[in-house]
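Missing here is one protein chain; the remaining ones are kept as they sit in the complex.
As written, the chain order gives the labels A, B and C, with residue 1 at the start of each chain.
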Amino acid sequence: MPAMNMIQAINSALDVMLERDPRVLIFGEDVGYFGGVFRATDGLMEKHGAKRCFDTPISEGGIIATAIGMGAYGLRPVAEIQFADYILPAYDQLVSEAARLRYRSGGEFWSPITVRSPYGGGIFGGQTHSASPEALFAHVSGLKTVIPSSPYDAKGLLISAIEDDDPVIFLEPKRIYNGPFDGRQGIPLKPWSTHAASAVPEGHYTVPLGKANVVRPGQGVTVLAYGTMVHVCLAAVDDVGADAEVIDLRSIVPLDIDTVVQSVRKTGRCVIVHEASRFSGFGAELSALVQEECFYHLQAPIERVTGWDTPYPHAFEWDYFPGPQRVSAAIRRCVEARP
Amino acid sequence: MPAMNMIQAINSALDVMLERDPRVLIFGEDVGYFGGVFRATDGLMEKHGAKRCFDTPISEGGIIATAIGMGAYGLRPVAEIQFADYILPAYDQLVSEAARLRYRSGGEFWSPITVRSPYGGGIFGGQTHSASPEALFAHVSGLKTVIPSSPYDAKGLLISAIEDDDPVIFLEPKRIYNGPFDGRQGIPLKPWSTHAASAVPEGHYTVPLGKANVVRPGQGVTVLAYGTMVHVCLAAVDDVGADAEVIDLRSIVPLDIDTVVQSVRKTGRCVIVHEASRFSGFGAELSALVQEECFYHLQAPIERVTGWDTPYPHAFEWDYFPGPQRVSAAIRRCVEARP
Amino acid sequence: MLKNSRLQLHIPRPPARPGETPDFSYVDLQPAGACRRPPTDEAESRMRDLPFGLVRVLDDDGSAVGPWAPELGDEHLKRGLRAMVLTRIFDDRMFKCHRQGKTSFFMKSTGEEALGAAPSMVLGMEDMCFPTYRVVSYLMARDYPLADLVNQIFSNAADPLKGRQLPILYSARRYGFYSLSGNLGSRFGHAVGWAMASAYMEDDKIALAYVGEGTTAEGDFHEALTFASVFHAPVILAITNNQWAISSFQGTAGGQETTFAACSLGYGIPGLRVDGNDFLAVHAATAWAAERARSNLGATLIEFVTYRAAGHSTSDDPTRYRPSDEPRHWPLGDPIARLKNHMIRRGFWSEEEHAALEAECDRQVREAVKAGEEIGTLGKSKPGVEEMFECVYKVPDWRLIRQRQELGV
Partner (left out) sequence: MLKNSRLQLHIPRPPARPGETPDFSYVDLQPAGACRRPPTDEAESRMRDLPFGLVRVLDDDGSAVGPWAPELGDEHLKRGLRAMVLTRIFDDRMFKCHRQGKTSFFMKSTGEEALGAAPSMVLGMEDMCFPTYRVVSYLMARDYPLADLVNQIFSNAADPLKGRQLPILYSARRYGFYSLSGNLGSRFGHAVGWAMASAYMEDDKIALAYVGEGTTAEGDFHEALTFASVFHAPVILAITNNQWAISSFQGTAGGQETTFAACSLGYGIPGLRVDGNDFLAVHAATAWAAERARSNLGATLIEFVTYRAAGHSTSDDPTRYRPSDEPRHWPLGDPIARLKNHMIRRGFWSEEEHAALEAECDRQVREAVKAGEEIGTLGKSKPGVEEMFECVYKVPDWRLIRQRQELGV
């Protein structure tokens, strides 16, 4: 099986779907001839033709509106938004239209669209190339939100998203496009090829939406994360030497509540980690849910380790980032807390 | 002191500020000659002239962009968005521009704008006239979000919002424009004049942003709410006969954490109520915070009573609404839970 | 060299408010027949006068004149007239139902009945209309069951949209009628995407989208036009300029600066300005644009000049912001009266037949309302509450299942 990095895995998923299903087409800013600013669509226009993979005007609202109309026709459009920060001009289209079309039309029309977008910080992109907007989608009934943490998952989840008949926001942690970043500053990135999850089948396969992945089993504390933070958490757990169970949520809507609850009922402790800012972030929902479902099992306060409640600050991205040190400290606090 | 309903109180706040400060001006769809579809700006154009209060094109993005530009010039624009559902086309302007202008410009420019909008359900407005989007603003660093529950607060908070040098989203619970609705179906609405908080001074006064209001002191359980739900909670508490402390948050950013924590540490129990759908709603943040700050005081799981995770359903609005019955049941469960 | 050190903020003002004399001199009229009709494959650069003209066919005497006069058979016109009459009677009846508390909301299209009816007869059942809330005449021209409209408006147990949607925000896929929403303008781009999909699949279906003149100010309008232009989408983009957007006159959207049809010029798309109260002109303009779309010549923008003769909705009282006699001064008349006169003049219609048509439409509407009332009006009957939890996703997730259980439905 070929070793792929995350970009290659995403490219492969798109390639496979273009090949299999004539209703699949791909568009977005610079995705055609150029192959995307992160190269996720590299070669697809050349291979499948300009009608299957093309550049659009710079108009995120227009891109999503076009995708919704195509979806209503019966196609399965995959739209790329160049950076997750730039989904916001299309937010109304996603919330008021894509998410509600099936509901309001009594099931006559629906929106089988996939919106791919690189998200998160770590490339010194400043406040407009570093957004982690997942909470803004999680609150919207009718949307699904998926976040892979490895090449294998990225391909399998993306194929599931494209085949799904509901609108899926597919957020790609750009920080780990090239390798499983553990959050340590100044340490050279390990390439994906050194990681098991870079073994990606060439053909079609799926990873189901709504099924979390227990990436590290443990008994002492449950750590919930997704995307880049999965790797940071693994590193932090190593550092602390805790008997932690690390769960990669993979999709936040639908959320795999059973896996989460089962784990926390077992460990009695829970640390939640994300890069987005804290206040009203997705960690809040996880914390509330865990508290509701596991109250009588909890032996320590649930901890949230997150970005600060500021815009994303260019020069301070390492200070903003909830790196292994902060995660370790939280795990330690959580494990050591005595009721 | 004149008895005012909430619309009159809001109108009075705008009138007072137009009178006091030549930099204040008001605009939005149908707010000029007509005085707004809910009459909040009634008479203001006639009294203060068309340059102080005027109609705009139907373009929420344009309205907020214009307001931001005016704010950068030195004015204090107050924009009305006709329904909170229609803020979304301007969401990018609020998140990427208004919220970050001060931060990114090193304090050279800022956005002293106020965005008023009627929100919430209860008028059979269906899915596009009933939104409760507060969580979408709470997550955005740089925005403030204020929600009054009475005429007195509405006027005092709105004046504070207009005088504030940061962007404030001012959500008006349209269900209680005319009276303090307790959530019971089929019972005639009591007018505000029967309520103490309808005594509204004619002139200038403020209610500070970030200071919650303990509307009913109690020892047995803390109930957190804002807007319409404050009244529903009071009714539910009466029904249950619980010794509940009901806190009207008034503003969710800034949040009065001290009042909340002090109360829950005292009661050991907490019920959170809002009309917005549950998943990743603002109740999640409240639950997470209370859990973090009061873990060792909690004697029962924190409860959330909210709208369901569906779009707002026209014919089912009474089934969707977290009315006194559902709130009562939660309070009862919470009070009766034994560790 | 003009200079003025004191700037002044310009706030547009309508010609007349309540108590003032209505004044429609601002509407740039042209005699019927005066506007030229280029071939459909004419280059846009040679049609830049059209957005400033006015396509009119019916003259003051009810004759069809000029190059745009379509050749339409008697039966076709009778069907068109019927759709318009039915729409008007239905609107009046449902408005009354609202006043009687039978529904939460309603909107009339009085005076604008030609805008849905004529295009509906130009397009096929496989084409797709992306409507506004004011073109129910599109469905009327296709014999959509009145009972389904009534049940949707009453949100009763037989509501085809399962009680989830505000009255009149219909969806009727089998009739080529896309799901409506209360958000203005946000479906304009869906029409473009849908049309692009048809072209992508090498099908022959085209799309038609409507937007109010007030709504042209939304960014969605521009984005849709941009995509339509760049990808030559086979779509007809129609602006219904009925002079009002709730209480805001058309100048609030820029109507005092140029015509709405002139928007087309920024996209290199042909633009027509059309008498929207002239069934034949609406028909001809739509047919012209449809031929362009079907011939791979791309999009056309049409401004229909019309007048919202009634209030904005059941929540509105137009006498608060415009002269109460303004509707009577509208210079382009009433679309039903004008088509009727034309048909009488052509000799295949009469006052008697018209009265009979009205009576027949009235009977049908009464029957449909009665049937709807028997099922139940707002609050008296509704779909099963479990419908609240359906169709959020194709398959509900645990949240919806649990919440449904919690509610016990």
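One rule holds for everything that comes next: contacts are C-beta pairs under 8 Å (C-beta built on N, C-alpha and C of every residue); 3 or more make two chains touch, one makes a residue touch a chain.
Just so you know, these numbers come straight off a predicted model, no measurement behind them.
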item: Touching residue (missing chain; options A:30, A:165 or A:292); value: A:30
item: Residue among B:74, B:203 or B:339 that touches the chain left out of view; value: B:74
item: Contact residue for the chain not shown (choose from B:144, B:250 or B:269); value: B:144
item: Option touching the unshown chain, where C:37, C:78 or C:232 are the choices; value: C:232
item: Touch list for chain B against the chain that is not drawn; value: 25, 51, 56-57, 59, 61-62, 65-75, 77, 89, 92-93, 96-97, 100-110, 141-142, 144, 165-166, 210, 253-255, 257
item: Residue numbers in chain C that touch the chain omitted from display; value: 1-12, 40-41, 44-45, 48, 196, 198-200, 202-205, 216-223, 226, 229-232, 234, 251-254, 257-258, 262-269, 291, 294-298
item: Those residues of chain A which, in the complete complex, touch the missing chain; value: 29-30, 32-34, 37, 50-51, 54-62, 85-86, 89, 124-129, 278-279, 308-311, 313-316, 319-320
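Criterion: only the chains that are shown with their structure count from here on.
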item: Chain with minimal offset from the mean of all protein Cα atoms; value: B
item: Chain of greatest Cα-centre distance to chain A; value: C
item: Intercentroid distance (Cα basis), chain B paired with chain A, Å; value: 32
item: Distance from the mean Cα position of chain C to that of chain B, given in whole angstrom; value: 36
item: Chain A-chain C separation of Cα centroids, rounded to whole Å; value: 41
item: For chain B, residues that touch 2 or more chains besides their own; value: 85, 89, 127-128, 279, 309-311
item: Shared interface positions of chain C, touching two or more other chains; value: 164-165, 169, 181, 183, 186, 219-220, 392
